[in-house]
Each structure stands twice: as structure tokens, then as C-alpha cells.
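Notes for the one structure printed next.
Note that one protein chain of the assembly has been removed; the remaining protein chains are unaltered in position.
The block that comes next holds chain A.
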Amino acid sequence: MLATLFLLAGVFLAPPAHAATDKPSGLPKTLRVGTEGVYPPFSYYDASDKLTGYDVDYIKEVGKRLGVQVKFVETPWDSMFSALQSKRIDLVANQVTLNPERKAKYDLSSPYISTTGVLVVASDNKSIKSLKDLKGKRAGENITSNWAATAKKNGATVVGVDAMDKAISALTQGRVDAIVNDKLAVKNYLNTKGTKGVKIVATTDDKSESVFAARRGSSYMPAIDKEIRAMRQDGTSQKLYDKYFGAKAAEKSGTSDWQVVKDNAWPMLKATLKTTIPLTVVAFLIGLLIAVLVALMRRSSVLVLSWIARVFISIIRGTPLLVQLVIVFYGLPEIGIKFSTFISAAIALSLNVGGYGAEIVRSAISSVPDGQWEAAETIGMDYRTSLRRVILPQASRIAVPPLGNTLLSLVKDTSLTSMILALDLFHQAQIAAAPTYSYFALYCAAAVYYWVICFILNHFQGRLETRLNRYVVR
């Protein structure tokens, strides 16, 4: 069975990442650039749903000058370097702060912007005035970021927070004592959302420089560095800086949460229709097929088959779906098997549904009385015909309610695929929330979408159950 899966998988294998036609500059014709898309003002979606920001514009300009096409791949920060290593992207343009560890591991460009860090605390905090006061305190940081390292170095305990607005909320709610973050990012947030409840108390001594990062041995950097120098000299860098960090940039009109939700209702619906629903349908159907096969293997008198089934079920049910997604998407490329985001998500979710469904199907089959197998046998049916005509139709009646649960879980679990770059409903909500910082409102809106889908599915499940129950006493 697994062999069949791999065979199937082979059909969908993505073609090799690049053709060998590299530019003389050492850069590929199409440069795949990883960026978060949820980190204003460096990388975010503007009101007209266009990816923009300082880093985005900067690398676009570099690409234009070098005559390579820049293709952005939205990637969550925590997966950014996995994506780079697994060759899903060629370059990171997302405020990668220059540090020795990174310098040792990756090819880095020369800095294209520099900033300092700032220390932010709640307005009523009187005990933290400088980085030194962080000792023994809790700092809300993106755990893989450079700022987390700075906070740690000064003796703080780092609490993982993945977005600026969550960091600020954690601060005002007293869940963390301080935030160390990029001055530009913090200012941008405070410009958008107002400074209520927080204050900037210090800047870090060392200035932080942001660079582009590529895999080791990429040979992109000489060409990129040359353009960075040129852009600094001809004033392009300054123009971009003014656009995103200048006085004008500060006077953004704050939009109400309600307006943000209204503006994003359609994009979120689109993401639902284009990703969330197709993914759910595909994963559920393939997952059901896997579930039935594995359930039958599990019941098989052939020991090898039943053990394979047991191990499969045990692994799927015993490991987090998130890990399964990451293994399929980032792990398999390490051994040369690479799928697109959608296929990866469909594989991981199908296997997950298969693992949970197998036990449901197995117990449903077991609940059909032996007399049914015997009656089928005495009218001349073989094993397969008995299953198809007699056992599975009856087992399905037993299996539908628990499988319905699996389906509803699946609908919501598709939100995890944003981790592997899927542009699903939840990811769309994140993107929309980033420039406006309206996380709470947009996540609530996303919750409503999920709920509506589940409500509709639940309705159909009810009708299906009624139909399947038509032959039993009520």
C-alpha cells in the first residue's frame, strides 16, 4: 500500500528546481525570494492586495537591474531557512539581521538597511530602563530572531511571540515584561495602532544590519552587492527609505477593524474556495480510501500486512499533524522528493485522515455481525463481493458519525498548512492582519468562515445519517 502511495507520489513529483541556464552573474533566470508578507513595513500586502514593503521593493529593484525575474514565495519566518535549505527558495529578503552564526552558515549580501533595536515596555513600568534591566525578566520575541538573542544575552527569559501585535498585547496584558525589536518595525506599529499603554525606553547600542541570505555556495552575492552599492550611491536606497520610514509614511490613516474585515471578506472567501475547500475535499476522499485499505490490512490474517497497518496507524495518531506536514514539505526534499505546497498538504492531510479513519472503519467493520459474512458466503459471494455488497454498506452506517468528526477536524486542520506556505483561509487572515494589526478581528472572521463550512457539512452529515438509517428500527 505504501508502495502504491509512493508510486502515486512519483507522478506528482515536481520537476527539477532550475534549468541549468543561469545568468552570467551567477543568478538564476528566476530568483525565488522568500519573504513573510506579514511583516510591515518590510514585507506585507497593501490595501490593494499587492505584496509590497521595503524589502520587497528593494530586492525587486536589484532583480530588475540584474535582469532576473524575482518571484516571491511567502514563507513564515520560522520556516524561512528550512525553505532555503530545501531549495524551495533561493534568497531570503526579510530583515535577516547580520550575525556571525548566519555568516558561517549562509551566503550573505552586504547590508541594505541598518537600524537599531529598541526596548519597549508597558507605560507604567518603572523598573526596566535599559537592556541591563532585562535580567530575570520575560521578553516577548520571535524566538529565532536576532532580537531574541539580544534579549537572552542580557539575561531575559524569551517568550515566543510570532507577531508584533501579539508582542504588544502580551506586553500590555503583563504576560511579558519587555520587547526588544527593530526600531523601524516598532515605530511602524505604533504609527498604525497608536502608542497607548507602551513606551520606548532605550535603543540597543549596536546597530543591526539587514542582509539578503542565500544557500552557501550560491555565488549570487558579488552581483547583488554591486547593485546594493549602486543603489546607495544613486539615491534609490534613500528614496525607498523615505517611502516606508519617512515622515509621510507615519501619517497612515487608521482603519477600523470592521472596515478591515469588510475589505478582506472577499480575499478570505477566495482563499477558502481556492485552497481550504479543495484541500479538504481531496484529503478527505484520498484519506477515506487509505482508511479502508489500512483497516482491511489491519484485519488481514497476513501478519506482515496487519503489522504495517498497526505501525502506520500508530505513527499517524502518535505524532502531531504539524510535524507530519513539515516532514512532507521540508523533510522529503532532503532525500530528493519534492512536492508543491498543495500536493504536500494533500499528502500529509490524507495520511492523517487515513490513520484516524482506519480505526473508525475497522471498528465499524467489526461491528457488523458474523452472520452477515456467513450469509454472504452461503449465497456464493467471495471476500471482495461480501465487503462491497454486504459489509461496507452496513459498516458505513456505523462509521459516518465518527468520520464526520474527522471531517470537521480536517476542515480546521487545513489552517496548519499555512506553515508550509499554503495560501489558505487562515494564511489569508494573517496576511490581511499584518499591515493593519487587526489580528483579533480577522481571526474572528476566519473562525466564522470555518464555522459556516462546518455547519454546512454537519447539515449534510445529518441527511446522510438519516438516509443510512432508513433500514434500521427507530
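Odds and ends about this structure:
The criterion applied here is as follows: a contact is a pair of C-beta atoms (placed from the backbone, for glycine too) under 8 Å apart; a residue touches a chain by one contact, two chains touch by 3 or more; residues count from 1.
Here is the rule we go by: contacts and distances are computed from a predicted model.
One subunit of the complex is not drawn; among "Peptide/nickel transport system permease protein", "Putative murein hydrolase (TIGR00659 family)", "Cytochrome b" or "ABC transporter ATP-binding protein", its UniProt record names it "ABC transporter ATP-binding protein". Checked against the hidden chain, the listed residues A:A47, A:I379 or A:V452 yield one contact partner: A:I379. Within the full complex, the residue among A:K126, A:K196 or A:R470 touching the omitted chain is A:R470.
Panel shows chain A; residues 301-303, 369, 371-372, 374-375, 377-382, 385, 389-390, 393-394, 397, 470-473 of it touch the chain omitted from the view.
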